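A single protein chain has been removed from this complex, and every other one stays in its place.
Right after this comes subunit A.
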Amino acid sequence: MAIRVNGTEVASPDDARVSLLDHLREGLHLTGTKVGCNQGACGACTVLLDGQRVLSCLTLAVQADGREVTTIEGLAEGDGLHPLQGAFIEHDGFQCGYCTPGQICAASAMLRELAEGVPSYVTADLAQERILLSREEIRERMSGNLCRCGAHNGIVDAIFQVATEKAA
């Protein structure tokens, strides 16, 4: 069995204890994905697994066998920036940048969830199929990604801009 990481087939580790996070960083040298708390509380290790945002620190690499992983290195097409990467720069969505790969991976999945009408805890009417975009919705949906520098306002601004452009 193999894992597909950013479009390339790689072997999964022999040791079942290895997390997807450690496998990406130590095994594949894809160090864009960051080790934050390593216990599921901060979101710095967020990657996409079959398109869904997950925490790579609490995913065993063997569980990703036969599945598609996308990391920050594989998010943009070619050498250009992903729209979220550009917007984070424009809106100062970071200071030290350590949480940024996780923030951007999470935000990219969040935009798709919004487009699919997935509700959140602050969605007023669960029966509605279209989600009304608001800063409150973005804050709630991004609550799994912490920024110790406190750049959350810029992060919300960046995501709001891309979400608005996408919907237009």
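The definition used in the following text is that contacts are C-beta pairs under 8 Å (C-beta built on N, C-alpha and C of every residue); 3 or more make two chains touch, one makes a residue touch a chain; residues count from 1.
Basically, contacts and distances are computed from a predicted model.
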Missing subunit (named according to UniProt) among the choices "Transport permease protein", "Oxidoreductase", "Sulfate adenylyltransferase subunit 2" or "Multicomponent Na+:H+ antiporter subunit B": "Oxidoreductase"
Absent-chain contact - pick from A:Thr31, A:Gln95 or A:Ser120: A:Ser120
Those residues of subunit A which, in the complete complex, touch the missing chain: 15-17, 19, 38-40, 43, 46, 49, 52-55, 58-60, 62-63, 106, 109-110, 113, 118-121, 123, 126-127, 139-141, 143-145
